[in-house]
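All protein chains of the complex are present and in place, except for one that has been dropped.
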Amino acid sequence: MSYLSLTDDDREAMLEAIGVASLDELFEQVPEGVRFEGELDVPPALPESELVRKFAELAARNADTSRELSFLGMGIYDHYVPALVDAFLARGELLTAYTPYQPEMSQGVLQAIFEYQTAICELTGMDVSNASGYDGTTVAADACFIARAHTGRERIVLAEALHPMVRQVVKTYAPGFGMEVVEVAHDGGTTDPARFAEAAADAAIAIFQQPNAFGCLEPAPELAAAAAEGGALPVAHVDLASLGVLEAPGAYGCAMAIGEGQSIGNYQSYGGPHYGFLAARQEFIRRMPGRIVGETTDLEARRGFVLTLQTREQHIRREKATSNITTNQTLLALAGLMTLCWLGPAGLRELGESCLALAGYAKERVGLPLAFDRPTFKEVAFRTPIPARDVVARAREHGVHPGYALGRDYPGLDDVLLVALTEKRTPAEIDRLADVLQEVTA
Amino acid sequence: MDLIFEKSRPGRRAGRVPSHDLPVPEVPEDLRRREPPRLPEVPENEIVRHFTALADRNFGIDTGFYPLGSCTMKHNPRVNERVVGLPGFRDLHPLQEDDGAQGALQLMWELQQILAEVAGLPAVTLQPAAGSQGELTGLMLMRAAFADRGEPGRNVIVTADTAHGTNPASVTMAGFELAKVATTDRGNLDLDDLRAKVDERTAGLMLTNPSTLGLFDEGIEEVARIFHAQGAFLYYDGANLNAVVGLSRPGDMGFDIVHYNLHKTFSQPHGGGGPGGGPVAVRAELEPFLPAPLVVREDDRYRLDHDRPKSIGRVRGFAGPFGVFVRSYAFMRAYGPALREMSEVAVLNANYLLARLRDVYDLPYDRHCMHEFVLSARTLKREHGVTALDVAKRLMDHGIHPPTIYFPLVVPEALMIEPTETETKERLDEFVEAMRSIAAEAETSPETLKDAPLTRPVRRLDEVKAAKQPVVRYAFEDAGAPDRIETA
Partner (left out) sequence: MSTESYPDDLRYHAEHDWARVDGEEAVLGITWFAQDALGELVHFEAPDVGASVAKDAAYAEVESVKAVSDVIAPLSGEVLEVNQKAVDEPETINEDPYGAGWLVRIRLADASEVDALLDPEAYRAHVAEQ
């Protein structure tokens, strides 16, 4: 099986039109020494029905959230994805289009990106959003690159309670930017503004996460002010699903807001593809990485949309570009837009309230002490009497994945279990979690 | 057409979220949202109509022929969408323990095996999110290897003057300096220019082969010798891999590092800008530096290996864009060893179009091409004032997506055409007729071309206006600026 369309007669006619006797003549430009003779050592072709069976067998070997009652979060969440998202992501005009280089062929995607940018700006309280970054980690590196150019400074300050993968990616990128990374330890589950201010003096950028990687609510306005005090750009890494109930970063003084968009509109999908978002104040518009869509008019004065400020980008500015990004995560970002339209302002608030309520119920119902005495949003860290990894292993034998063992990333927190509560969980499911945890920690 | 925000009326809504009849704990006052975000308030049927109208105003491969050079717009098989939607893939959490993700890990491992075979290199990371991130990863690997060898002074990366803009941009982001090498009249790297630019400070070469001119570099073996003799690496930009799968492997050409564009060669739909996937393959020498985690097999079990002390670190979250892996792996399993035929037909189709258009457009490099070729509208411009842009816009009126234009930069009025392997001869012939009729119109009624397109939802757009006073979000006419603290 294959997806080729030429008949033998077509091939003959085409070779004749080209004026060659065989395909081999076309490949004479490939030096003999680098030609690959023989057959690729890859598995044989499968007809479609057998292909589906093979993949179904692989899929069946995964414990997805329909097979385990899951309280796993730590950056990726089991939120509900509205049915209309599936319907529109299957529309071939959107699914199978390339980047909208030709605006007359691409008004649908361009307008949708413009609407996405608007929605992200609204949620974060910012002036400008790009059309998406790769994920919630790489947008943090992007923000550092912006800060390096804007401030001329070289230090990056990261709260330790910023997601470990975000910190790891920033550390991978930083040497290439000529930057160094300093981390600020947490203090009882949140970041101390005084220590944050100390580290941020003379830094280019200071990034914290709200809610943070332990599920705790940071004193975000104080952290933003602390960063700004030292002249560093304050940047909040936020969860879109929280922004119906938690304050927008723009409202408490952040220069940029970044994050992982998966919780709004994307399936968990073993970690990707999802979308990262990056929004900033107006003054950073010319330093933004990647695609940005702008409004304009056509020859007949009708409104239309185009990729704009393209001189920032690699295909024009090349080695001086604001980023090397070209392919981004547009389709996933549009899934986010569709979900936000479906929720509306009331639904987004209700989503946040549902998470808050379930987290509150879990705190009451789960018979384990809280690891941190801090307000929370949708994740709660519990202290376990045995290593949290063992709790996870034992609970899974009961068909419940109880959450994330924070010791996987944070030495010293081996006895902390992070439990995520999305609106899809129910009080009855939390009761079951509580019972299983009681049994496996007894 | 109205924006979804302009269709909003207070009090309307679509989705509802379960409240679970539980009390809602208070958020501390200083952290609580004060002004609700102005998201649209629209009922579901109007949301559906809105996105239906947007889809109608867009053009994908599903709509018609899309010969966008360097972007490999081939058919996206629907079975790939079916298998990626299996709950075992779709609803799998990335932090699930390895024993609960054996199917996903096996799929990734098997994908790595095929990618390694295609590249002719032994080790693969799936992590990079797209080709340009693969480039950056490759450059970081070079830096790590030189640091390990005790040669930190190697700081120059050589690129071709025909390179995609991502190459020089990646060089800067990775902290290297750039050297550019010229192209000969035959479209190969200029070896004399190259020799003059490669020395003990050279870290490596980044090259697309076939090049963005659609031409295989006939001197590639000598190019590899020059770099390897200096102890430098060769990086293969896989943007044009669709020309050579099963025909010539980058590893055999002498490349040490390769990135693939899963959204080009292996049919991940591009979704109007993304997602993509940019796995990277390397020689054994570079394997210790690959990003962590890597997927490894031990007997019949698969796991993510995080214990990689020499790794450059992580370049994105989790183990990579998994949904892209599912689709690309399904594509590969549908072809099997016939992946070679895929590339052969891609090259045949491109050469057929070239043969049928060479008498009406300029052909700056007169050779057989690989999977794509570059024409020029130089003569049309000189004689009739008709530019590559005009040709592109007029193609739209024929129901065809334009080729890539004004790239590569070394060709004036460039039209870069890549038909891919999946089209029928009838589609190719339609394109030929459209291109020929446009060339004829350039003589008889050039003003028609200047007016084009006439059949799209909008006519030509004022890009100068968009760039001068950028409007990048809806203005919400009736509202003032949001409250905020100006500390930044």
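For reference, chains read A and B in written order, and residue numbers begin at 1 within each chain.
We adopt the following convention: a contact is a pair of C-beta atoms (placed from the backbone, for glycine too) under 8 Å apart; a residue touches a chain by one contact, two chains touch by 3 or more.
Please read these numbers as outputs of a predicted model, since none were measured by experiment.
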Absent-chain contact - pick from A:N62, A:Q310 or A:T339: A:Q310
Positions on chain A where the hidden chain makes contact: 286, 310-311, 316-317, 320
Sites on chain B contacted by the missing partner chain, in the whole complex: 406, 463-464, 467-468
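The rule is simple: only the chains that are shown with their structure count from here on.
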Interchain centroid distance [CA atoms averaged], chain A/chain B, Å: 19
